[in-house]
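In this view, the complex is presented without one of its protein chains, the others remaining in place.
Order of writing sets the labels: A, B, C and D. Residues in every chain begin at 1.
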Amino acid sequence: MAYEALITDAFLAVAAAFMLLAIGMLYRAVKGPTTQDRVLAVNVIGTNTVVVLAVLAAGLGETSLLDVALVYALLNFLMAVAISKFTVDRGGVL
Amino acid sequence: MMGTIRAGAIIACLVLGLLFTLVSTVGVLRLPDIYSRAHTASQADTLGAGFAITGVVLSLGVQAPTIKAVLLLVFIFVTNPTAAHAITRSADEEGIEAWTVDDDRSDVDLAADAETGGENA
Amino acid sequence: MSESQEESPYVESQVIMTTVQLIAPFSMTYGLFLLFHGADTPGGSFQGGAIIGATVLMIAFAFGIEVTREWLRNRTVVALAAGGVAAFGMVGLVPVLVGGKFLEYKMYKEVFGIKAKWGLEAIEILGVAPIVAGVVCGLFFAIAAGYLSNGDTWDSRSPTDADTKSTPTTEVTDDD
Amino acid sequence: MSSKRILVPVSETSTLRETVGYAVKEALDGARSDDPGLVRFVWICSPQTDTVTDEQKEAGEEILSRASLWATEDAGDHEAELTVETAILGESEYIFSPSDVAALLEEEVAASDIDRIVLDPEYDPGIGAPLLRPLEVELAQRTNVTVDEAPVERATRRVPLLRQTSAAGVGVLFGTAFVFYQILNGAFTLFDLVTGTMSATIVAVTLARVSLNRRPDSGMPVRIVRGIIYIPYLLYEIIAANLVVSAVILNPRLPIDPRMTRVRADVVGPLPTTTLANSITLTPGTLTVRVRGQHLVVHTLIPWARDGLFDGSLERAVRFVFYGRGSMAIPSPKERGDTEVLQPPTEEDGAASTDPQTQEDTTGGAE
Partner (left out) sequence: MSVGLVPLAVPQPEPISAVEAALFVFVLLTAVATAMLRDVLAVIVVFAAYSLGMAIFYAILLAPDVAMTEAAIGAGVTTILLLLTIAKTVRPNEDRILERVDGTGLVVVGAFAAVLIATVNEFPAVGDGESMAWFNPAVSQYYIESGYADTGVENAVTAVLAGYRGFDTFGEATVVFAAGVATLIVLKRTVFTRE
């Protein structure tokens, strides 16, 4: 079990790296130019969040974080679906 | 021995996951318009998440929470392409044209054209 | 229903609808799981109720509000929210009736032989979760109706309501 | 490619008018006065009783005459180029399942030399079950004619939220929810079994009419098995394509050639279409932007992905999942002429590898 510490470190490092990528993605979320670009970026950040939570669950040995990740996995696409309605005629089609 | 293989597999999965998510991020930052960006956002990212979570699954081994990680995978694979579809569909609905190599307009111009041009999708 | 759907009716996306059909049972089951297991695992009725509410929003987005309205009647939403408060109050009042104090779960054990745990479970499952789910749905439909009302048929009372729609956001954050 | 002999089963629906219009337009497309197109409306008797009552028959005749009146109206000046026929089917048979309806239509196809069936999206001959999807599957298996849904725009929402359901449907949903609940929970205490049953009941009762497009049938387990076979194939496709696209994105020169394309996929119904659309989206380089009936508007990033899309390997795999092995052997969309590049290259640079066999076949009416 000499690898346990290594694997734990790897998980924590990967979580940090995913957060850094999310920071990179923020550029697109702020810059746009369209609302769709922003939603796309936040959607990717949402997927990253799921991964970070799952990786942290393994790294910290706290499996309850998987439950939180599951909530995001189920609800993350809601905003994308919502925006697909709102951009059309300012939500008039809802 | 088994430990080595497992540790290797986990780390390989994590590295691959990181790599594909990196590709996705680079793509979203680099590509010229919303439609192209949605490609990497939906695909490289889904695969990146898939590999990373596979790593988690391997590390958890056979126990009850593992199945939650597997479910995460399933839901990500179902919802991510739908999200990308919803986003690009909305762009299409707004009349944003897709950029092509022949096009010398930037993504900002394309978005502005969609608003002022008044041509519907 | 309304034939005068204005120009070029919006066609709902087949892909989104099918995905929502696929995901909705799972997210709803998950919401129910959380509220039933709030006592022993992280999460709880508030989160569960919110997820159930979000499931309804999901369906409303994919299929459109009008059809969701037909599925989920006014009285369902009101019954959830009001019934939740009533159930919470009832669970609290029963100990008073048998000579205890408000929400004194011990009385359940002493008088009815029910473990105190089930008193807690009852307010979580019957009280908090329905209130949250009902209020989330109710707010959603109310705010959505706020700007559909411009000459649209299903705001019978005051078509000018549309302008007052920005007020409810402050209430929304109270949910946390 | 233009098909001129069209069969349209009709029933009393709100979208019948538009379906007729679509069928007539398609039939006239390419028809000449010496070689008229054919639209054949058929009405299938409702199976409530063994013998068809006069009342029912009258109702059927009424619908048929209305349809043919509309058809002549729509033909307008091109009346000479269109033959309109009507027929009542199934008077002597007892029809109670989609496959019976499909069998009747199959006979019709053979008898009248039909090469295309246009279905009204709300078509229902009154056998009391959600029918369109199974009917499409049956027809895809039985006949070699094109089957498509008329792209009607309904006055209300595109699809009603609530559908008819059945005990089997509720059962399937209950089982799914219950299993999911127990998986989440991981332990089988009495409390979990009881609350699991309660949760699954709530889910089944509230969502059965929302989540199920159709009555579960005996083909469902087979399709699930085939779906499981499909997953590794899809994963392989995703990974292989991901490597190619990743190389393109990380390439400093960024050699992309994005184009919007349109493909007419030979799969029908919500779930197959969604499976195909999402598989296309998941495969790097291609992204489904719109779905209109069978027409997918797909954004492609690089020529390599475009060629892969036009080869239709995913389409074949999805057909395998939903219609079985036998239906895999169809020509690729490119061979069928069902592909179109919506933004063809304007300049002649040799890199334009996709020769857009732009054919204004059926795509025009999709808008």
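Just so it is clear, contacts are C-beta pairs under 8 Å (C-beta built on N, C-alpha and C of every residue); 3 or more make two chains touch, one makes a residue touch a chain.
As the structure is a computational prediction, the values presented were derived from the model and not from experiment.
K.L.:
May I ask you to name the displayed chains that the omitted chain touches in the full complex?
P.N.:
Taking every chain of the complex into account, the missing one touches A, C.
K.L.:
Considering the whole complex rather than only what is displayed, give the residues of chain A touching the chain that is not shown.
P.N.:
Listed in rising order, the touching residues are 12-13, 15-16, 19-20, 22-23, 26, 29-32, 35, 38-39, 41-42, 45-46, 49, 52-53, 56, 60, 62, 64-65, 67-68, 71-72, 75-76, 78-79, 82-83, 86, 90-91, 94.
K.L.:
If you put the missing chain back, which residues of chain C would it touch?
P.N.:
The missing chain touches chain C at positions 34, 38-44, 46-47, 50-51, 53-54, 57, 69, 73-75, 77-78, 81-82, 84-85, 88-89, 92, 102-103, 105, 115-117, 120, 123-124, 127-128, 131-132, 134-147, 154-158, 161-162, 164-169, 171-176.
The rule is simple: only the chains that are shown with their structure count from here on.
K.L.:
More contacting C-beta pairs: B-C or B-D?
P.N.:
B-D
K.L.:
Counting in whole Å, what is the centre-to-centre distance of chain C and chain D, each centre being its mean C-alpha position?
P.N.:
Here chain C and chain D have centroids separated by 35 Å.
K.L.:
Specify, in ascending order, the residues of chain A that touch 2 or more different other chains.
P.N.:
67, 70, 74, 77, 81, 84-85, 88
K.L.:
Give the residues of chain D that touch two or more other chains, as numbers and ranges in rising order.
P.N.:
Residues 184, 277-278, 288, 290.
K.L.:
In their shared complex, at which residues does chain D touch chain B?
P.N.:
183-184, 186-187, 238-239, 241-242, 245-246, 249-250, 254, 256-260, 277-278, 281-290, 297, 299, 301, 343, 345-347
K.L.:
Quick one: which bits of chain B touch chain A in the complex? Just the residue numbers, please.
P.N.:
3-4, 6-7, 10-11, 14, 17-18, 21-22, 24-25, 28-29, 34, 37-38, 41, 45-46, 48-49, 52-53, 55-56, 59-60, 65, 68-69, 71-72, 75-76, 79-80, 82-84, 86-91, 93-94, 96, 107-108, 111
K.L.:
Across the complex, what residues on chain A touch chain C?
P.N.:
By the definition above, chain A touches chain C via 64, 67-68, 70-71, 74-75, 77-78, 81-82, 84-85, 88-89, 91-94.
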